[in-house]
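Every protein chain of the complex appears in place save one, which is left out.
Chain lettering (A and B) follows the sequence in which the chains are written, and residue indices restart at 1 in each chain.
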Amino acid sequence: MPGSACTKDIQKNINCSTSAALPTCPPAATFTELQPLMAHPDPPSEHDKSQEDTKEKDPVQSAGPTALQKARARFLKGVSYFAGDMPVFAKWMEKQFILLQLLDWVLRGAAQVMFVNNPLSGLIIFAGLILQNYWWALNGFVGTLFATISALILQQNRGAIAAGLYGYNGILVGLLMAVFSNAGDWYWWLLLPNIFMSMMCPIVSSALASINSRWDLPVFTLPFNILVCLHMVATGHYNHHFPQVLIQPRSELPNITWAEIDVAKLFMSVPVGIGQVYGCDNPWTGGIFIISLFISSPITCAHAVLGSAVGMVSGLALAAPFGDIYFGLWGYNCVLACIAIGGMFYALTWQVHLLAITCAFFCAYLGSAIANIMSRFGLPACTWPFCLSALTFLLLTTGTNRIFKLPLAKVTYPEKNLGFFWKMKKQEKKEKAEKERKEQEEQQKAIEEEVILNEKEQLRLELERMEEGRGATEASESKNDETPGVEQQDTGEEVEIRQNDLTEVTPADYV
Amino acid sequence: MPGSACTKDIQKNINCSTSAALPTCPPAATFTELQPLMAHPDPPSEHDKSQEDTKEKDPVQSAGPTALQKARARFLKGVSYFAGDMPVFAKWMEKQFILLQLLDWVLRGAAQVMFVNNPLSGLIIFAGLILQNYWWALNGFVGTLFATISALILQQNRGAIAAGLYGYNGILVGLLMAVFSNAGDWYWWLLLPNIFMSMMCPIVSSALASINSRWDLPVFTLPFNILVCLHMVATGHYNHHFPQVLIQPRSELPNITWAEIDVAKLFMSVPVGIGQVYGCDNPWTGGIFIISLFISSPITCAHAVLGSAVGMVSGLALAAPFGDIYFGLWGYNCVLACIAIGGMFYALTWQVHLLAITCAFFCAYLGSAIANIMSRFGLPACTWPFCLSALTFLLLTTGTNRIFKLPLAKVTYPEKNLGFFWKMKKQEKKEKAEKERKEQEEQQKAIEEEVILNEKEQLRLELERMEEGRGATEASESKNDETPGVEQQDTGEEVEIRQNDLTEVTPADYV
Partner (left out) sequence: MPGSACTKDIQKNINCSTSAALPTCPPAATFTELQPLMAHPDPPSEHDKSQEDTKEKDPVQSAGPTALQKARARFLKGVSYFAGDMPVFAKWMEKQFILLQLLDWVLRGAAQVMFVNNPLSGLIIFAGLILQNYWWALNGFVGTLFATISALILQQNRGAIAAGLYGYNGILVGLLMAVFSNAGDWYWWLLLPNIFMSMMCPIVSSALASINSRWDLPVFTLPFNILVCLHMVATGHYNHHFPQVLIQPRSELPNITWAEIDVAKLFMSVPVGIGQVYGCDNPWTGGIFIISLFISSPITCAHAVLGSAVGMVSGLALAAPFGDIYFGLWGYNCVLACIAIGGMFYALTWQVHLLAITCAFFCAYLGSAIANIMSRFGLPACTWPFCLSALTFLLLTTGTNRIFKLPLAKVTYPEKNLGFFWKMKKQEKKEKAEKERKEQEEQQKAIEEEVILNEKEQLRLELERMEEGRGATEASESKNDETPGVEQQDTGEEVEIRQNDLTEVTPADYV
């Protein structure tokens, strides 16, 4: 077996050589999470699942790796430090000053809007926001910060805070309140409702989680949707302190002629759609966001682009004004829905991939509907369409085991989720095989026992026959002994023992 | 007793003769569901409960049935083949070609809108739809078909699919999208969103069922409501591809003078209200629907008519424009609500009947409210009022056992539900009687045992006295014997009994 497994595909080969290149590190230690950071020679990367697989198959791979393999191994090792959810960095952070930790949480919170638990992605996203608008970026930062602080005050789960799960609603609240404010940039009073609403985020999150956890569902960006809509409709366009931009229902649609389509803008609408998740219409900002996604998880990145494209197509199908499509308004909900279903909360299989695309189409439809309804109240659609469509598709129950919803506690990022799913499948297969093996063994044993029993029976019969023979000879000596005598003797002994047993129970009955 | 029970009422008499007319069929076999179809001489009909009752009371009814009775028996036997949920036909279908099965499921789906699980009713309903409008009927058929196919693809519960539970939202989606389309009949592009929305039905149904099942509630037509409203509001009146009819809120109501009432039209509004369940305003179509209901379940039919009448009265009470009432807009929700509460999900008693009427009134009120709200968004009320009012009344908990909500898994059709309820009641009564009997027996036994014990005690005392007498005489002979001697004897006796008891258990231990 050794040696053959490694030639199967390059990926595994690399991993083999990775472990081979570190002969001082015993394989078991690689996955110990309690080791101090600096003594950790091979952190669990996003490829640890395949590593693990390989090791099981081939723990003593000692063939010398080529130079290319070595380079790749080093590259992948490097990748593992900043890709996925950066567990090495998170572990190192735990021992740092609280303010530095808070920064980590804020950055992770910024990235968690796209389900990415990665401070580097968060940093890049903030860079994209600054590229778009300083004032918006500041409001987003304030929102994330105060949402995280509020969660700390309310003593929410520390692990969830550290993963940025209390920050992502805050950044959206902060950003979108700035985006939809009609008072212009650098209207400092806006920070007051911004801070208040951000600090309400953990409360609303916790409340919604109490409800959604009954169905093992996440809260998504529902707190953001609720709080931003609440702020906007509570104040409105004509408010003197916090005026909002005027959003009005469309009573008539412009004529659409296909000749007018600007194909370049249409293609540009894909990154713009991703940028609109954070309310940004700059295609460069959208592009930066795509990079930040790719760093953490290529699957997430692919589904984000796919979702944005699906949204664009849906817009064309439903005769939406081209301006809306170019502006990315048809894309951002589909982006989020496609990421959520395609590998994040379901383990990615072909069936789930198709489900994610269906969900994106449904989400685009829903987006149009909700935008029309919300506009009657002067409200934008926010990410309500994403939340509702993703929740609907997560509530789906099917008879197939190819659509596997991960337990909420096990959700990390698509690649790791997939690893979890495969491991579980393998475990199941192993258990099944084990069961079958045991059953076979038992059958074998049963057969053997039967054979032994038969032999014993034969022996007993022979013995009886012999005793009978002896009994017959003894019968001539004394007439009291009869064949059942053997049994009588047995019974007598039995009864004696039983009487001893009963002495414990009976005394109360004697008087 | 025999003979007298049968004269109680005609219904039972008929059933008696039914079983008498089939002397070759043992009563027990009547309820076996695993028998092959053609060998099934007496399928469980909608009257099987009363049959059962009668049989228990009068199993040897051998008086010769009159010719009239025989004719009636034959008639009822015939009825049992196409009434209720047609279990005989369903069983026969299971062995047919898949396309034929699919047709059965589609027809059952068409009828399930009215809670009727019967392909014949479905066929009649399709006839009614064709009478109304060919294009609508086609759209309805396409909707049902694709909803059922989608459920098959998503591997939903096969039993539920076969009962048409994944089709009824599809037919409504297809029909109503055609009804509310402003593009005119035979606009073939409409089939595209129609198919998409129909195929979304099982997803939304499954998601809602995940939520509602926590309270053991059905999803009713909520998926239809959600999806049709979604399509209509996503496109709207001014859409270039899929324009919807213009629905606007009423800002002023016309003056109402009672003299203007057209009584004929008012009466006609009852069947029209039933037709409006499927969006049809043709009174003949409504009449056909009534027939299709009567075939499957007379109780359902009665409550449908009652509900429509209640809706009409409510419309008059709340000063609705006569046009709306004539058009059946006040009726269709009440029809569904009245059917759902009156015998379908509750076992029909007088209290439940009153509750159903209350629910119909509440539903009419709610219907007016929801229609006013939805019209602001250019939407019709759909069957939201029915869903919300019926769910509210099903969530009701009361202290009385006369309002019995059936477990969702046991819901079939009112007559069978009633049978289940009566059976359960009888079972409870029997158990109670059994319990009381046992208690009495135990009391009796306890008394007898006491008597025996007393007698034993007396005997023992006598024995003691005798032994004492003997003891006294023996005492002169040997000084070792004392009174506890009796106890020693007792103990011996005790042990002997014990030994007898143990003989049952011990043989396995002997070798």
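Here is the rule we use: a contact is a pair of C-beta atoms (placed from the backbone, for glycine too) under 8 Å apart; a residue touches a chain by one contact, two chains touch by 3 or more.
Just so it is clear, the model here is predicted, and its values are computed rather than measured.
Per the touch definition above, the residue from A:Thr66, A:Gln96, A:Asn239 or A:Gln440 contacting the chain not shown is A:Asn239.
Although one chain is not drawn, the whole complex shows that of B:Phe196, B:Phe393 or B:Phe421 it is B:Phe393 that touches it. Set against the missing chain, the residues A:Leu100, A:Ile211, A:Leu354 or A:Leu463 yield one that touches it, A:Ile211.
Set against the missing chain, the residues B:Phe345, B:Phe361 or B:Tyr413 yield one that touches it, B:Phe361. The chain not shown here touches subunit B at positions 214-215, 250-253, 255-256, 317-319, 358, 361-362, 365-366, 368-369, 372-373, 376, 391-400, 509, 511. Mapped onto subunit A, the footprint of the missing chain covers residues 154-157, 196, 200, 203-204, 206-211, 214, 229-231, 233-236, 238-242, 376-377, 497, 500-501.
The definition used in the following text is that only the chains that are shown with their structure count from here on.
Work out the mean CA point of subunit A and of subunit B, and you get 40 Å between them.
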